[in-house]
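All protein chains but one are shown at their positions in the complex.
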Amino acid sequence: MEKIKNFIKMITFPELIKGLSVTTKYLFKKKVTEEYPDFKPHIPYRAKGKLHVQIDTCISCRLCEKACPEWCIKVFPPPKEQMKTDKRPQEFYINQEHCLHCSLCVDACPTGSIHHSYEFELVVTNFKELLFNKETLPYNQLLKQYKWNYIENVPVRPRTTTPLEQKENTK
Amino acid sequence: MNSQILINYIAFPLIKIAILLAAVFTVVAYIVLVERRLLGFFQSRLGPNRVGPLGLIQPVADGLKLFLKEDLIPTNANPFIFKIAPIFSFFPPFVGFAVLTFALPLIMPSGKMHQFAVADVDLGILLILSLSSLGIFGIILAGWSSGSKYPLFGSLRSASQMLAYEIPLTLSVISVIMMAGSFRLSDIVTAQQTYKFYFIIPGIVAFFVYLISVVAETNRTPFDLPEGESEIIGFHTEYSGMRFAFFFMAEYANVVLICMLTPALFLGGYDIPFLNDLELYKTHPYLVNVLGFLSYAAKSTLFAYFYIWIRATFPRYRYDQLLKVGWSVLFPISLLNLFLVALIKLFLMK
Partner (left out) sequence: MSNINGSDYPSFVGFTKLDKIFDYGRRNSLWPMTFGLACCAIEMICAMCSRYDMSRFGSEVMRPSPRQSDVMIIAGTITLKMAPVVKRLYDQMPYPKWVIAMGACAIKGGPWDDYAVLQGAGKIVPVDVYVSGCPPRPEALIYALLKLQEKIRDPKSAKEPQFIGPNLNEPTRGWMAKGEEIPEVVDKLIKEGHGVNTTQIF
């Protein structure tokens, strides 16, 4: 009996038929492709995109500059006399060329004026366009020419809560 | 008298060749697109759908790009053989289409019969077999003349693979020829129509052997060792631009040729299933022509789908496994089957 079973197995190739049936199943299944440039892709909650600075709340403390392991942030504080009244920086540069999106600057900022946005389309034909200054930091003007982008409503990534903070909140 | 000869022997065949070549080139271009889209569907994605409606202009874009690409000839290469090798593998499959018959003969109002074939020669199947082995020359020459070791290895693999699978292929085709009693492809189909059963029934083993060895013969997955895109580098590594496109088109022309040959041999070709064709042909000849051609096209499409399906499913064979399957499994099976079919022919098919 065993021998007959084995012989039938040898002739009918059940493994091959199984494999072919799996591919047929996927032929008629719904496709998982997100048609990216036409439809909004699903961005995860903790995705880290382009750095986004609110210049109005910045106090030019240069903590982000020191926290950055890549030295891609450069802050120019205002002159000392002006500093007493208006602490907004004179100039603020972020070099997205070699930014690692590690969010150490976000953690260092005392006023929470630097965040990651969900903007990921940092694609340029000249690498110098990846250097953002005070004017170009809040909104990416390069992306305006495309059909769909995040310019209209730049989502700001909320600060993540550590488990310890969560515990304190529940208390 | 002279004008009659001119029309019958020069003008008519030329028109037939032009129509056939145009059709074959279109089919070859679009089977690539169909394969890419179907592979996408099998892998639960969409495939090329942006270039033109449903991606229909994709083959045109690919062809344009390949045609305009720089044509590199390595300094180590032998330029003459390097240039001539793609033509060697490009021509055989296209010549093979000449002997295919697509429907029962067309009856003209004057009572003359016209075959639906460019040249329905009486050694048709033999011609296709010999042409398919001629295609190896292109691959071997391409690998050898490239002046690089990887293409040479690829072409050597290809040679031994084709040698291993040519024999079971031919033996399984011979069993069909024995049943039909003719090398002519239209005779093979007519024999299936008069016997009122397809040769797949007595030759089921031959059919499966043929199906496997034909995949190896056309260098398709799971037997695509000569090309081996992803890890083992193939025979056309040094080819760029249009010369590479020749190899590419030759591969797909081979696939189309095989997809049209298989139904003719085993599934009755242009025979319409569940109908007595030859009876109906006496009363409605044109209807039978059209329906027969459609059924032939449907059967060929089925096989084209089957080849894409197995490409989407199976991984590649290891080289020693490939040769082992060829020599020690398929070869004895096809040889035994030949005797079996001979006995069937002798005692059962009168």
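Each chain gets a letter, A and B, in the order it is written, and its residues are counted from 1.
Going forward, contacts are C-beta pairs under 8 Å (C-beta built on N, C-alpha and C of every residue); 3 or more make two chains touch, one makes a residue touch a chain.
Just so you know, these numbers come straight off a predicted model, no measurement behind them.
Asks: List the displayed chains that the omitted chain touches in the full complex.
Replies: In the entire complex, chains touched by the missing one are A, B.
Asks: Which of B:V34, B:A159 or B:I233 sits in contact with the chain that's absent?
Replies: B:I233
Asks: Of the residues B:D62, B:E166, B:E217 or B:E251, which one touches the chain left out of the display?
Replies: Counting the whole complex, the residue in contact with the absent chain is B:D62.
Asks: Touch as defined at the start, partner being the missing chain; which of B:E70, B:E279 or B:D320 qualifies?
Replies: Per the contact definition at the top, the residue touching the missing chain is B:E70.
Asks: Touch as defined at the start, partner being the missing chain; which of B:F91, B:F244, B:F293 or B:W309 qualifies?
Replies: Within the whole complex, the residue contacting the unshown chain is B:F244.
Asks: Extract the touching residues of chain B with respect to the undisplayed chain.
Replies: Interface with the chain not displayed, on the chain B side: 36, 40, 43-51, 55, 57-58, 60-66, 68-72, 74-76, 229-231, 233, 236-241, 244.
Asks: In the full complex, which bits of chain A touch the chain not displayed? Write them out.
Replies: Output for chain A: 31-37, 41, 47, 69-72, 74, 91, 93, 95-101, 120-131, 133, 136, 142.
As a working rule, only the chains that are shown with their structure count from here on.
Asks: Centroid of chain A to centroid of chain B, CA atoms only: how many Å?
Replies: Taking the average C-alpha coordinate of chain A and of chain B, the gap between them is 50 Å.
Asks: Touching chain A in the complex: which residues of chain B?
Replies: 38, 41-46, 309-310, 312-314
Asks: Write out the stretch or stretches of chain A touching chain B in their complex.
Replies: Answer in residue numbers: 16, 19-20, 22-24, 26-27, 29, 31-33, 35.
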